[in-house]
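Got a structure for you, questions after.
Of the protein chains in this complex, all but one are displayed in their positions.
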């Protein structure tokens, strides 16, 4: 298992490489938070492009260095766009991030998420309920039962630990579970990242933008685990700092983007986290 | 007729119940202001989820405690989604809010709005022109003629008084007419709520988010009238307070969300309003 110090060094390098390279990460994502996702990706040093059509998803899968697929606000055309894009990404061995938001709502979402199993997302990002529900949908051994209510989690991060590990072992990538503390695992290691802000649950887009930024870091990081942890650490740091400057969620959104932009590579690496074996 | 003091007590209770319960209100709403709607719903203490597909609308109608249907930026799939969702809500006797924004633009919007008559929205939220136009489309007795221009009102709230009362008597719910002052009626009482800010007409989403927040309050309020007035009072209070802190619309949007979040139940109940018989 990698040491924490070595991992921190990899985080520093990932943040720096992204800022120097301005890599493009394409997204197919929901209309509610699409603007926040794009701005967060840019604030982190990436370049954003969003599409809906099948051949445009394929185009971005080819042209982008990583891709973000978010299941929120599905449109009819996603029936074709999502599988074709994911298949392209899988064939090209290009990193991609899956956010199974809204899992359990509607038949198309269930069908698409079931199909995505074979394309093995590099990083899965969800809250505890979503991660447990995805492991269950994919029939990957987990004892937990998911309780999903709309787009919010009703379960704690700890409850999703075994599901996250099982999913990561299946995909060979990483899984990031969002909550008060965040859990990141590649099936071998489990990191718990601390910080953030209670305001992150009082705005839209904290989770979606984390997935989008994880895709940006995945363009440069040496592993999916490093990419996911870099994103989670950056968000926890920015959340902590933003909360100190504001007292309400409107201002928090603005301050959060500011702090994401201003965070140094070293500070992101040093954001408090624990590392243990899975 | 209920006394003003009793009504204020109901408003206090509604705001508190929402903040304690964090009820989920699903929305089918336009892409322009969808983010602002969701953030306003969360700031008020609710939980938001947005969808486009027919079975997902039905799902939210079942899972949510109230639903918001906004006619802006129609997509082809709405032809199926809107009627199925509204029918489900009607059958379940679940509260829902209709915003007939853009009434008069395009044939699908006219067709959908005509269909929605039979599903009797619990709350109708529009500007004066939209409310008059809806009463006219539904052939509900009103002397006023609507002058709609795009999404903005060209008529004052007072001109829509009789149309609003007639609509409320038809639906058995409440109607909220937005303007410099806001009018709320259930066909028996008419409340006029004061405050707000001239900046609310200088940003997008003041009206849409009012509808979304009315849906949040409708999950808990003892009547559609209380839910609508709670939302209108909260918006007028937040608008008044936000305007004091800023001098331009970009900052106003941020400050408005902040003040919506920070407003106490008592202050929302005490926001200046008059009450009279219809």
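Labels A and B are assigned to the chains in the order they are written; within every chain, residues are numbered from 1.
Quick note on the criterion: contacts are C-beta pairs under 8 Å (C-beta built on N, C-alpha and C of every residue); 3 or more make two chains touch, one makes a residue touch a chain.
Nothing here was measured: the structure is a model prediction, and the numbers come from that model.
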Candidates B:22, B:204 or B:240 - the one touching the absent chain: B:204
By the contact definition given up top, give the residues of chain B that touch the hidden chain. 30-33, 35-36, 72-76, 102, 105-109, 149-152, 202-205, 246-251, 253-254
For chain A, enumerate the residues touching the unshown chain of the complex. 24, 26, 31, 34-35, 38-39, 42-43, 47-53, 55-56, 59-60, 63-64, 75-77, 253-259, 261-262
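Assume only the chains that are shown with their structure count from here on.
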Roughly how far is chain A from chain B, centre to centre by C-alpha average, rounded to an integer in Å? 34
